[in-house]
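Here's the structure we're looking at; comments come further down.
Coming up: chain A.
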Amino acid sequence: MSGAALHATSGAPLLQVEGLTVAFGRGDAAVTAIEDVSFAVGTGEAVGLVGESGSGKSVTSLSILRLLAPSATIRGGRILFAGRDLVTVPRSEMPDLRGRDVAMIFQEPMSSLNPLMTVGDQIGEAIALHEQVSPQAREARVLELLGGVGIPDAAQRRRAYPHQFSGGMRQRVMIAMALACRPRLLIADEPTTALDVTIQAQVLELMRDIRERTGTAILLISHDLGVIAEMCETVVVMYSGRVVETGRVADVFRDALHPYTRGLLASIPRLDGESRRLHQIPGNVPAPGARPRGCAFAPRCPVKVARCEAERPALTPLAPGRGAACFVAGSEAA
Partner candidate 1 sequence: MLRVVGARLLDAVPTVLLVLTLVFVALRLLPGDPALVVLGEYATQDQLALFRRQMGLDLPLWQQYLAFLKGMLTFDFGTSMVSQMPVSQLIRENLPYTIELTLVATGLGVVVGIPMGVVAAVNRGRWPDMGARIYSLVGYAIPDFYLGALLLIGFALNLGWFPINGGGSGFLDRMYHVILPAITLATLKSAFLGRLTRTSMLEVLGRDYVRTARAKGAREPRVIFRHGLRNALLPVATGLGLSLLATLSGSVAIELVFNRPGIGEVLISAIAKRDYPVIQAGVVIFAFFVVVVNLGVDLVYALVDPRIRVKA
Partner candidate 2 sequence: MTTVDEPLLASDEPSFGVLRRMFSLERPGTIVAALVVLAFVVVAVLAPTIAPYDPLKQSYLKINTYPSADHWLGTDQFGRDVLSRLLFGARNSLIFGLLAPGIAAIVGTVLGVCAGYFGGVVDRIVSRIIDLLLSFPELLLAIMISAALDGGFWNVLLVLSIAFVPGFARVARATTLAVRQEPYIEASISVGLRTRTVILRHVVPNMASPVVVLATLWVASAIRLEASLSFLGLGTRPPAPSWGNIIRDALGNVFGSPWPIIGAGLAITIVVLSINVLGDALRDALDPDMP
């Protein structure tokens, strides 16, 4: 089953990940980090990739730009971006793509900027790497970008160094840098996790605003379903290196199919509606080297059946644009 068919938008998606498998290490010591991961991001769409730490969401996002550590290898699958398979693109051609077609921002704004370069120079570098523009034009773009991400007094601040900015401001700089070449896809790996709650809201607001203005597609990686709900149309839920559920945010939130998604939803503190007891999924995510033979969620699953521990459920379409990797959910829907 391909990710595209699970997808609501019509036409060929901008990014289509199919059966992506990544392992760390070599030979017998190799550990599979993610396995058979499939999903799609349409042009201009915002897709949320959600999961606990260790679920493989960061590995998935780094694979797209081929920025994985040298010890990691892509063992299988395709990453189609605008029809081109990024897995087979020669290593030497990847830099041309990075930052120009697909840009990325990271979790740690504190350490993701070069401490020895002014923020303006770092944004300018992103432009200069991909476009032949005069220094004056580049400088104008830098100021425009800084203004665009809500940094006041851009002409002054472009000469400042990262340590002179707060965490939220640094993340704005990162976003400005990522947008420098008007990428078609912005990958945001936990962009607000390291920030205070109020700053989080501001940065998310900025990203939403940018999406409306530029029409850039966003792949938002987060452990926080609340953030995804606010930002995205589509959600992809990962657990222990696999996609366990996918669908439109509204549908998934109304009626989650996979017991893990239900557990996640139940553990969000709600401000609206009835006050429920805060739910917690018992147990832990299995380590990549110690995953059970059957469904990885089975040991923690409240609705498991015998088959769950023997066999691994595949991601199956259960409704238009919906899919889940669960034997129980599948039988319920059928």
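Here is how the candidates were picked: all candidates are chains of the complex that A comes from, given by their letters.
The definition used in the following text is that a residue touches a chain if its C-beta (ideal position, glycine included) is under 8 Å from a C-beta of that chain, and two chains touch if they have at least 3 such contacts; residues count from 1.
Worth saying up front: this structure is predicted, and the values here are computed from it rather than measured.
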Options 1 or 2 - which one, within this complex, touches chain A: 1
In the complex with candidate 1, residue positions of chain A that touch it: 65, 67, 95-100, 103-104, 106, 108, 111-116, 125-126, 129-130, 161, 163-164, 174, 177-178, 180
